[in-house]
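This part shows chain A:
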Amino acid sequence: MRYHSQRIAYAYFLVAMVLFAVQVTIGLIMGWIYVSPNFLSELLPFNIARMLHTNSLVVWLLLGFFGATYYILPEEAEREIHSPLLAWIQLGIFVLGTAGVVVTYLFDLFHGHWLLGKEGREFLEQPKWVKLGIAVAAVIFMYNVSMTALKGRRTAVTNVLLMGLWGLVLLWLFAFYNPANLVLDKQYWWWVIHLWVEGVWELIMAAILAFLMLKLTGVDREVVEKWLYVIVATALFSGILGTGHHYYWIGLPAYWQWIGSIFSSFEIVPFFAMMSFAFVMVWKGRRDHPNKAALVWSLGCTVLAFFGAGVWGFLHTLHGVNYYTHGTQITAAHGHLAFYGAYVCLVLALVTYCMPLMKNRDPYNQVLNMASFWLMSSGMVFMTVTLTFAGTVQTHLQRVEGGFFMDVQDGLALFYWMRFGSGVAVVLGALLFIYAVLFPRREVVKAGPVQAHKDGHLEAAE
Partner candidate 1 sequence: MRLQDLPGEPIMWVLIASELLVFAAGITAMAGVRLTDPAGFAAAQAQLHGWMAALNTAILVTSGFFAARAERACRRGDRRGARVGLALAALGGAGFLAVKAVEYAGDLRAGLGMESHPFFTFYYLLTGFHAAHVLFGIGVLALVAIRLRTEEVQAGAAFWHMVDLVWVLLLPPVYLLG
Partner candidate 2 sequence: MDLTRIWLILLGLTGATTALAFVPGPVAAAALLAVALFKARAILGGFLHLERGSGWWAAFVVPLTIWLVLIWGLHVI
């Protein structure tokens, strides 16, 4: 850590980790509701739990991106953050808004109120005052980081990161546009939901990965930048019109079926490019960085994003397929592995990279952290496979054979039990991760003669 203001990232990561724990815990509760549907049905109805699960995920990922930016930007721009005070105010607004959301969802104190009540649009349920708070915090953030970037060294990593963040903030404005016509409502709704995760967030992902590869492998900046531009080009090329794959059955013209099918099929390309990028960089690397755990998370991120977002996305993106699978457990399978691979692993990779530096842990091994990667990831992969089977059976029984929804759900009980089991693994993995990055002071496994020999031949780490 070369700049004092990078420390801001620590606070952001801390809040993110708290929300991460909340998110997976609620996920586990929902997994239990699937096998025992009356569990907490009065206290925490499923729809409320789901709102908390998805909202807390998005908020902690956003905090992760903000924290990542506060860490990366000073090193890239070679100067301190423009105003640390604004960064703290921004975090304060986020914490207040998050608390407000949780209270509003759980107790619904201001039902129907235009400013204080929850809004009811899926994923955008936040009351208007929270939405406004997010917008204000986002503008503060963009001002702060843009000023930092403008005054400092300009790099491709900074440019792509800022482009992604500006896109994120501007697209958020569509959360305020809520036409009375339900079709138009959904059309613009996707401009936040889709253009975030399959558009501008991919730019943020590429930039953060590029930063990690620069640090962990020591590959030349010039090589990394070339990859970065290719990834950005293919992500935007496929992702923007790929929004069409959400327009199949919501009342928009039928030609969206072809636009959506064709463009979204190419959304796998940037994820394949990111995976190739990470592996090629490691292969070409000149540096034996001690933070092997961050490397595991980075590589795991690109592989699981390729499968979760790329392959599992393609699985049901063609409208001929989606006609049958729409809204089944196939969607849940894709959603879980895509978010986990692309964005959860990404933020955890950066947290893993930063924490030993912020906490002055050197030397370190982070064996616990790596164990948490394997526990959490195998849990998530198992969950994805289970839900894919559940979705396939569900599609057949319900959409092909015409069975009733609840009868089919009864038939899927075994899958839901297995999913609960995999959820336990994910939660344990998440808790282990949080423990591993925050608490052990020193955790070193002494190197043997082979590693010692290698260490003598390789470039020292930054």
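Regarding candidate selection, all candidates are chains of the complex that A comes from, given by their letters.
The working rule: a residue touches a chain if its C-beta (ideal position, glycine included) is under 8 Å from a C-beta of that chain, and two chains touch if they have at least 3 such contacts; residues count from 1.
Keep in mind that this is a model prediction, so the values were computed, not measured.
**Student:** For chain A, which of the options 1 or 2 is its touching partner in this complex?
**Tutor:** Candidate touching chain A in this assembly: 1.
**Student:** Okay, in this complex, where on chain A does candidate 1 touch?
**Tutor:** Its residues touching candidate 1 are 226, 229-230, 233-234, 237-238, 253-255, 258-259, 261-263, 265-266, 269.
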